[in-house]
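For chain A:
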Amino acid sequence: MEAVAFFIGALGAMGGAVAVIALRNPFYSVLALIVHLFSLAGLFLLLHAEFVAAAQIVVYAGAVMVLYVFVAAYVGNIEEPMWEPIAGQRLLAPLMASALFVELTIAITGSSLKALGTNGPTIPFGFGQPASIGRFFLERFLIVFEAASILLLVAAVGAVVLAGRRRTTAVPSGEPT
Partner candidate 1 sequence: MNFHAPHIDYAALSPVLALTVGICIVLLGGLVRRDRVVVPLLTLLTLGITAGLCIWQFGERKDLVTGALRLDELAIAIALIALTAAAFTVVLSLGEPAAEQSGRGEYHALLLGSVLGMVLLAQAQNLVSFFVALELLSIPLYVLCGSNLRRAPSLESGLKYLIVGSLGSATLLYGLALIYGGSGSTDFNAIAAGIGKAGVLGDPLILIGIALAATGLAFKISIAPFHQWTPDVYEGAPTPITAFMAVATKAAAFAVFIRFFEVALGPESGDWDVALAVLAAISIVVGNVGALGQSSLKRLLGYSGVAQAGYMLVGLLVATKLGIDALVFYLLGYTVMNLAAFAVIVIRERETPFGDDIHAIEGLGRERPLLAWPLTISMLGLAGLPGTVGFIGKLYLIEAAVKDSFTWLGVAIVIGTMVSLAYYLRVIAAVWMTPGRESARDPATGAELPAMAGGETIEAGGVHAVPIGLLAGLAAAATITFGVIPQPLIDFASNAGQALAAFL
Partner candidate 2 sequence: MLNLLLSLPLAAGVVACAMPRRAAGWVASAGSLGVLGLAIALVAGFDASADGLQHSVDVSWIPGLGVRYALGVDGLSLFLVALTALVWPAAMIFSALREIERPRLYFLMLALAESATLGAFLAQDLLLFVLFFDLMLVPFYFLIGAWGGANRVPATTKMIVYTLVGSLLMLVAAIATAILATPAGGQLTFSIAALQSHLLSTGSQYWLFCFFAAAFLVKMPAFLLHGWMADAYRAAPLPVLALLSGVLSKVGAYGFLRVALPLFPQATTHFQELILVVALASILYGSAMAFTQTNVRLIAGYSSIAQLGFITAGIFSLRPDGANGAVLQMVNHGLVVVPVFLIIAVLYERAGSEDLGRLGGMAMRAPVLAALFLVVTLATLAMPGSANFVGELYILIGLFQAKIVYAFVASIGVALAAFYALRLYQRTMHNRAPEGVESREIGWRDGLVLAPLVACIVALALYPQFILHRIDPSTSAKVALRR
């Protein structure tokens, strides 16, 4: 049962990922990513990370992706020519990515870490649930939590700086880019 769920989730995640990089319209890519995120959330559930899965769906697939959709719609479809201007990129990119994959796989499968070959230890009640996560955040990772919040603040300020319309940023027309 768990294996089936894993494979469905894996297929969804992979499918979504491949679709993100394969689809030519960014708008569709965004949608494919949403599929991917949902599948991943499923996998998280399998791994007893309920809170993370929920956050994934609510925050990520929900809020963040909406932003994507808006921007994708705002800037419209972007022409990506088929012609590859960088010599060797088309050959080397997949090659290096596969090298990356192979090395990671060797690291994972070649590791002498015993626990890797197991289904994982029995876990206590409440593992991955909001309460325990929250405790972690407020006790051990208090600083991280606060830092993350400041990060969000800063990112928001950044977004305002970049995307906010101000009178000084009126673009003189016809200026070369």
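The candidate set was assembled so that all candidates are chains of the complex that A comes from, given by their letters.
Simple rule for what comes next: contacts are C-beta pairs under 8 Å (C-beta built on N, C-alpha and C of every residue); 3 or more make two chains touch, one makes a residue touch a chain; residues count from 1.
Computed from a predicted structure; not experimentally measured.
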item: Touching chain, any copy counted, for chain A within the complex - options 1 or 2; value: 1
item: Contact set on chain A toward candidate 1 in their complex; value: 103-104, 106-108, 110-113, 116, 131, 135, 138-144, 146-148, 150-151, 153-155, 157-158, 160-162, 166, 168-169, 177
